[in-house]
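Omission of a single protein chain aside, the complex is shown with its protein chains in their original locations.
In order of appearance the chains are A and B, and numbering begins at 1 in each one.
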Amino acid sequence: MTTHELEEFLAPMRHEYADPRSLILPALRYAQGDAGWLDPQAMAAVAEATGFSQAYVESVASFYDRLYLEPVGRRVINVCVTLSCMLRGSDEIFEHLADYLGLDGEGTTDDGMFSLHKVQCIGACDRAPCLQIDAGQQIGPLEPADATCLVDDLREAAAPARYDR
Amino acid sequence: MPVLNSVFRHREFGDHLTSLVEYERAGGYLGLQGTLAMSPDDALYAFHRSGLRGRGGAGFPMGRKASFLPKDTGKPTYIVCNADESEPGTFKDREIIEHNPFQLIEGMTIAGYAVGCERAYIYIRGEYGVQGEVLAAAITEAREAGRLGPDALGPGRPFDITLYRGAGAYICGEETALLESLEGKRGQPRLKPPFPAVAGLYGCPTLINNVETLAALPPIMHRGPDWYAAMGNEKSPGTKLFSVSGHVLKPGNFEIVLGETTLRELIYDLAGGLREGREVKAVWPGGSSVPVIGRESLDVPLDYETLNGVGTFLGSGGCIVMDDSGCIVRASWRLAQFYRHESCGKCTPCREGTGWLAKILGRMVHGEGRGEEDIRMLESLFGRISGRTLCPLADGAVMPVQSALNLFRDEFVRVASEGSPRPEPMMETPVG
Partner (left out) sequence: MVTLTINGRSVDAPKGTMLVDAAKAAGIEIPIFCYEPRLGPPVGACRMCLVEVEGMRGLQTACSTPVAPDMVVNTDNEVAKDAQDGVLELLLANHPLDCPVCDKGGECPLQDRTFRFGPGETRTLEPKVHFPKPLELSPLVALDRERCIACYRCVRFSQDVAEDAQLTFQERGDHTEIATFSGDPYEGRFTGNTIDLCPVGALTSSPYRFVSRPWDIKNTPSVCAGCSMGCNVEITERDNEVKRVTGRPDPNMAVEEGWICDRGRWGYPALRSADRIDSPVLVDSVGRRKVLLERAVAEAAGVLVNRDARVGILLGDPITVETGFLALELAQRVGAGPAMVARMGIPGTGLGPMRSLPGAQMDDIDQADVVLVIGGDPCTQQPVAELRVRKARRRGARVAVFGPRPSALDDSCEAMRTVPGHLMDAAGAIRDRLDGSQRAVVLWDEADLAAEPDAAALIAGLVQATPGARAIEMCADTSGPGLRALGIGTDADLLAATEAGEIDVIVTIAADPITGPSGDRWAQALVGVGTIVEMASHATAITGHADLVLPLLTPLEEEGVLVSMTGRAQRLRPGAREVPGAAAAWEILIGLTHRLGTPVPDRTPAQAFSRLAREHAPFAGLDYEVLGRDGAVITPPAQHDPDSARRDPQGEGLLVIACTPVFGDATAHRSDALASVVEPTRVGLSPAEADRLGVRTEARVRVATPHGEAVLPLEVDARLHEGAVYLFVGDPAQRAMRLLPLDRGPVRAVVGVAAREEVSA
């Protein structure tokens, strides 16, 4: 992610905000689209393109769950574990997936294919227990077997051109 | 099944209204048409007369809030739609956005006309990636059709909407934290006063409303505020979307006329009831941040005042149901973990207290409780957190746990000394 690319992305929206600080979050989201996480260079590019200090940009980024300051897998599997999902077996789904991926709880598979995360309510409790790949459609209700199928399908599928997490 | 007299056109028409043409065919933009024929002040008065209350959680009268915005400040006035919908158990805004985005856009345009706003924002939670796409497409379509843009409110009278995407933080649903986030800062609540109506986005007068609140405006302006006010009762007029989830057979969103439907009807008639042989044990009727109530309160009609009467809140309408297979301590622990994770960390009682609550409850659940001592500790912690923080998140963290302890004290005492094995979850596929 270069500063120039970011500037081009931001140019058409600059007029929508009275303070360029508002561009930081869109810029971070966009910058994350490339590698799927925000490496220091991406963050530095955001700082430059928006005109705020790197420390400030990092501070903002670190506040949000879906901006990753550490590398994550090619796809992030977000399993909701909040109350409605828990009541309908989200813990079992999570454990099943961790098992299937060979992970000890949350983490990233050795091959860098998947990160498995527990997340808080993703607004789809009607589909509990549910999960979400990156910021994609909330999928559910799931049985453990559905979840592993999903992973298999994902393994086949190519990584998206740009990430939206 | 189409709902008669629904406030939300997609429900009335039983259809997805995701293109402008379909929306207009379903009566879309008649509300704006009517609004533009009156003066902004009359429009404000109509909001007021409808009795519409904020659907984001606090239930503050929408028209009154809009009338707080100072005029002629020399600064722009902004409208911000709160589409952060992160309250556990709540997914009603998602439905409106997915199936009926134009009604929200029209509602915002109407509000824009009334308060003299030219640029509005929709702050949507980052996790709503797909829903964000739907909204973005709808905004573009509306703009291309001239429904947004330089002449949206009539020739030379601009109004436009910017979609702003969050990135994962429940606290950004709190209105001032949302504004901070929208200003490119860490999403931490501001000290109030000043209130957003006076000094909101970029220090300018700002009207913040929930998706459901703003989306209710088109039918109100189309059919008239009296039509709306005639539904429900005096203090809780109109309809409300309830999201029902948890141990019910048919989870989903249900629109009910306030004050007419009881909690029991919502759970058993609308949400399909429970599994064979199961009984309701606990209900969080307005999202996870409200006090939990038990089986004995099932027959209350759902409206703001009546729910207050049984010690809880209507909140966001995210109704979470747990049957008697569930463990109340485990459920409380899970919620405490949520609040610990979501505390923004700005103020001491919440930053430290939510973590402490979660740790104690976690120990109890895992059989490492210290009996009565833990119960006393919990009780004293409640008082040290609630009412003492910068924003209401911490109160929301305490209320469900405190009420659970009050209601199910014996179970807490037992778990505090014996622990709580994980119960079998409900794995039934929802009906319908």
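Simple rule for what comes next: contacts are C-beta pairs under 8 Å (C-beta built on N, C-alpha and C of every residue); 3 or more make two chains touch, one makes a residue touch a chain.
This one's a predicted model, so the numbers in the text were calculated from it and none came from an experiment.
Trainee: Of the chains that are displayed, which are in contact with the missing one across the whole complex?
Mentor: The omitted chain makes contact with A, B across the full complex.
Trainee: Going by the contact rule already stated, which one of B:His16, B:Arg49 or B:Arg351 would touch the omitted chain in the full complex?
Mentor: B:Arg351
Trainee: Looking beyond the chains shown, say which of B:Ala169, B:Ile220, B:Ile293 or B:Ala404 touches the absent one.
Mentor: B:Ala169
Trainee: From the list B:Arg147, B:Arg165, B:Lys240 or B:Arg340, pick the residue that touches the absent chain.
Mentor: Within the whole complex, the residue contacting the unshown chain is B:Arg340.
Trainee: Hey, which of B:Pro70, B:Gly367, B:Gly387 or B:Pro421 is the one touching the hidden chain?
Mentor: Touches the omitted chain: B:Gly387.
Trainee: Could you please point out the subunit B residues that touch the chain left off the display?
Mentor: These residues of subunit B touch the chain that is not shown: 169, 171, 186, 191, 340-349, 351-356, 359-360, 363, 370, 373, 377, 383-385, 387-390.
Trainee: List the subunit A residues touching the unshown chain?
Mentor: Residues of subunit A in contact with the hidden chain: 40, 43, 52-59, 62-63.
Everything that follows uses one rule, which is that only the chains that are shown with their structure count from here on.
Trainee: Please work out the Cα centroid separation of subunit A and subunit B, and write it as a whole number of Å.
Mentor: 24
Trainee: Can you tell me which positions in subunit A touch subunit B when the two form their complex?
Mentor: Touch residues, subunit A against subunit B: 13, 16-26, 28-29, 50, 52, 59-60, 63-67, 78, 81-84, 86-92, 119-129, 132, 134-138, 141, 143, 164-165.
Trainee: Hey, which residues of subunit B end up touching subunit A in the complex?
Mentor: 76, 85-91, 93-94, 119, 125-130, 132, 160, 162, 164-170, 181-188, 201-202, 204, 243-247, 251-253, 284, 288, 318, 320, 322, 326, 330-331, 334-335, 338, 341-342, 344, 422, 425-427, 429-430
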